[in-house]
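Yeah, one chain of the complex is gone here, protein chain that is, but the others are all in their spots.
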Amino acid sequence: MKTMVSSVSKKHKISNLLVYILLIFICVVWLMPFVYLIFQAFRGESRGMVSYILPKEWSLANFKILFNETNFVNWYLNTVIIALFTAFFQTVIVLSVSYTLSRLRFRGRRLLMNMILVLEMFPGFLSMIAVYFILKLIGFTGPGSVPGLILVYIGSSGMGYYVAKGFFDTIPRSLDEAARIDGASRARVFYKIILPMAKPIIIYTVMMAFIAPWGDYMFASLITFGYEEAYNVAVGLFTFLDREHINNYFTVFCAGGLLVALPITVLFMMLQKYYVEGVTGGAVKG
Amino acid sequence: MLNRDLLEFYKLNGLQKAFYKILWFITAIPKTTVNLFKKIFYSVKGFILKTFSVFRNIVRIFKEGDIYTRISYFIMGFGQFFRKQPLRGILFLVFQLVFTLYMLLFGVNHIGKLDNLGDVAAVTVINEYGLEVIEYKDNSLQILLYGVLTLFFCLGFIYTWYVNVKQNWVAQNLIAKGSKPKNAVEDIHSLADEQYHKTLLTLPLAGILVFTVIPLLFMVLVAFTNYDYTHLPPSKLFTWVGLDNFKSLLGVQVADGKFAFTFGEILVWTLIWAFFATFTNYFLGILVAMLINKKGIRFKKGFRTLLIFTIAVPQFVSLLLISKMLADDGAINGILFQLGLIKENIKWLTDPILARVTVILVNIWLGIPYTMLIATGILINIPADLYESARIDGASGIKRFTKITMPYMLFVTGPYLLTTFVGNINNFNVIYLLTGGAPKTTDFTGGAGYTDLLITWLYKLTLTDNDYKMAAVIGIMTFVVVAGISLVVYNLSPSVKNEESFQ
Partner (left out) sequence: MASVVLNGVKKIYKGGFTAVKNFDLEIKDKEFVVFVGPSGCGKSTTLRMIAGLEEISEGKIYIDGKCVNDTEPKDRDIAMVFQNYALYPHMSVYENMAFGLVLRRVNKEEIHRRVLEAAEILGISDLLGRTPRALSGGQRQRVAIGRAIVRVPRVFLMDEPLSNLDAKLRNQMRTEIMLLREKIDTTFVYVTHDQTEAMTLGDRIVIMKDGYIQQVGTPREVFEAPANTFVAGFIGSPPMNFFKAGITGGKEKPYLSICGTEIPVSKKVLENINLPEDKKVLLGIRPEHIYIASGEGISGEIKVSEMMGSELHVHLITEDGTNVVVRVPTLELSEKDKSLLLPHNTVNFSLREQALHFFDTKTGMNINKTSSYQ
């Protein structure tokens, strides 16, 4: 009896050990690029790309160059403004659409949901080409890109209602009905009953809406084409790595990347609970 | 299936069962394609019938309408005025006036020019100072744009006119029955109640219309023109070319088959990429989730948080960095060299085949934390008693995985897999930021490379080549591919599931 028990637990111990080794290996591999980023951002000895990891000299030179010799500050500010406006308006739009499709019943509801499904099958960039021409007419491209990009991000954000709708679907209907019998109009039900309960999904939506503009290269590169001061951080930092600039700006890129990654990562980790809830709740239920 | 057949089935051994399952799957495919076409046929038929009923309504309402309703066919809002709904009446009337004015002043002009998108682009004239200047006349882009906008305006008007007619009909009937149609105050109140959906949806739907629907229509039309860098307004015109672009993309009746060849290759790679990107992340994510979730492993939250960290860092930073680390003279090769593992630099991103493999590997790096999260969420929710009763029944670890974990997972994440697959078909960032579509080759046109997806190729054609017409065609083809796959999967899954239930 005794030998059987200890051999079973020994097997467990070995398998657990293997799992630990595997997991630690995974963590090292996964985090390595960021360690590399931090090291390169503070490297002092040259500004091109090198094939070793540890810096020989540590310095803050790259950051100085970033602030003084490039348009980085412009790009950063542009992105912050765009992100703030997008966060606000996109949340309003997404919540309105998800609530309507979740709770309100009207003729054409099914049709609307199917139409949106079909529209999403087109590559997003395709419609952007035409949007660019339209925005150009109004003057929201090039130097006027900031409002242009805001419009681009929030314009069709109503189509991204799935996660929020999934959340609203989990709230029991009887709550709405009780409020309506108590005398609330549907608008009141939305404001006074449902929204206060929806804190997790509101935070998730705001979070996603705020973070997205920081990482958008595809749309931003189109709308801001040719006007460096209007770039967002993604487009701007990308230029540091092209053939022309990479030998002098690789480490500067790392410094810029670090400054972009830092606040976003901190924000994300602080709110990760809501992110996980949104992903596992909404993405899974479809 | 008769019960007798079912019992016979259970008597077969594993190999024979597998044979039958494959047989069922294959025979299901023609069945589902037939079902698919049937469905499409019925929905088209339904749509046509609906349009006919709308026409019938229009005629019927006129016939049965009273004098106010009939006049409203020509003067919108007329009936509403006389039925004590002045607010609605004014809104309709104003809209009609604005539309009529617009059409007379601009609209007719815009639609008129749509037939050939302009006659003369620019002329050189002598101005008052005796200098030669260029005077711009027809701008094909503007003509097409304004033309499309005007068409939409017309559609909107027709819809509003129909709403006006229907409202008159409803109000007329209400009065006949003895009740009152809503007055202005009640109307506004109902916007917060019975019609709240309209209030909430107006702005979002307007946004979708302006930023997605109209642009898409515009681009679809561009696919039938020759709008590219040799036909750039304002100095040049472009015009309709019918199906020429599609022909050159598909290699039909063309002199130079390069476009078709490029398209074919890129399409195949896009599908392969989407497949591997989706399923490697999926299964490996489940694996990692299970490793962390295993009984006896501590620091579960710590491991998960570390991996979530990779999602937190903005994707473009990670991707651009990794693309440089994987350069021929980059850090990765540097380390491997130092560790003595390689003698020559590995061409991670420059060798055609290796580049494709690398791209999938990097995508795994990017995607596992995400799929691990989802898998963890589901794993935790699988009822523990399922596993316990399986252990009592004597199932080994692997058996438990294949018979309990995987079926449950696949069932819950079915829709997610489809969405991810489709999303990967259009996954711009990973490819473009990592390789820029390289390594390039002269076998392809349009600056395409071995790792380009349809969407990155589209991007390049737009930004670098200004080849808008081909970009539009590729966009449409992407849609066709995605729609086709979605339809097939939606229809295949229920029938495959029926066979699954035998397990």
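Which chain is which? They are A and B, in the order written, and residues in each are numbered from 1.
Assume a contact is a pair of C-beta atoms (placed from the backbone, for glycine too) under 8 Å apart; a residue touches a chain by one contact, two chains touch by 3 or more.
This is a predicted model, so every value here is computed, not measured.
Asker: Have a look at B:D66, B:D193, B:E265 or B:D328 and name the one touching the chain we're not showing.
Answerer: Missing-chain contact among the listed residues: B:D193.
Asker: Of A:V19, A:L175 or A:I203, which sits in contact with the chain we cannot see?
Answerer: A:L175
Asker: For subunit A, which residues reach the chain that was dropped from this view?
Answerer: 172, 174-175, 177-185, 188, 193, 196-197
Here is the rule we go by: only the chains that are shown with their structure count from here on.
Asker: Centroid from C-alpha atoms only, then distance subunit A to subunit B, rounded to Å. What do you get?
Answerer: Each chain's C-alpha centroid was found; their separation is 19 Å.
Asker: Which subunit A residues qualify as touching subunit B in the complex?
Answerer: Listed in rising order, the residues are 12, 16, 19-20, 22-23, 26-27, 29-31, 33-34, 36-37, 49-53, 93, 96-97, 99-100, 104, 106, 116, 118-119, 121-131, 133-134, 137, 151-152, 154-159, 185-188, 190, 211, 214-215, 217-218, 221-222, 225, 234, 237-238, 241, 246, 250, 253-254, 257, 260-261, 264-265, 268-269, 272, 275-276, 279-281, 283-284, 286.
Asker: Can you list the residues on subunit B that touch subunit A in the complex?
Answerer: That would be residues 141, 145, 189, 192-194, 196-197, 199-201, 203-205, 207-208, 210-216, 218-219, 222, 288, 291-292, 294, 296-297, 303, 305-318, 320-325, 327, 329-331, 333-335, 337-338, 365, 368-370, 373-374, 376-378, 412-416, 419, 422, 426, 428-429, 432-433, 454-455, 458-459, 462-463, 468, 471-472, 475, 478-479, 482-483, 486 of subunit B.
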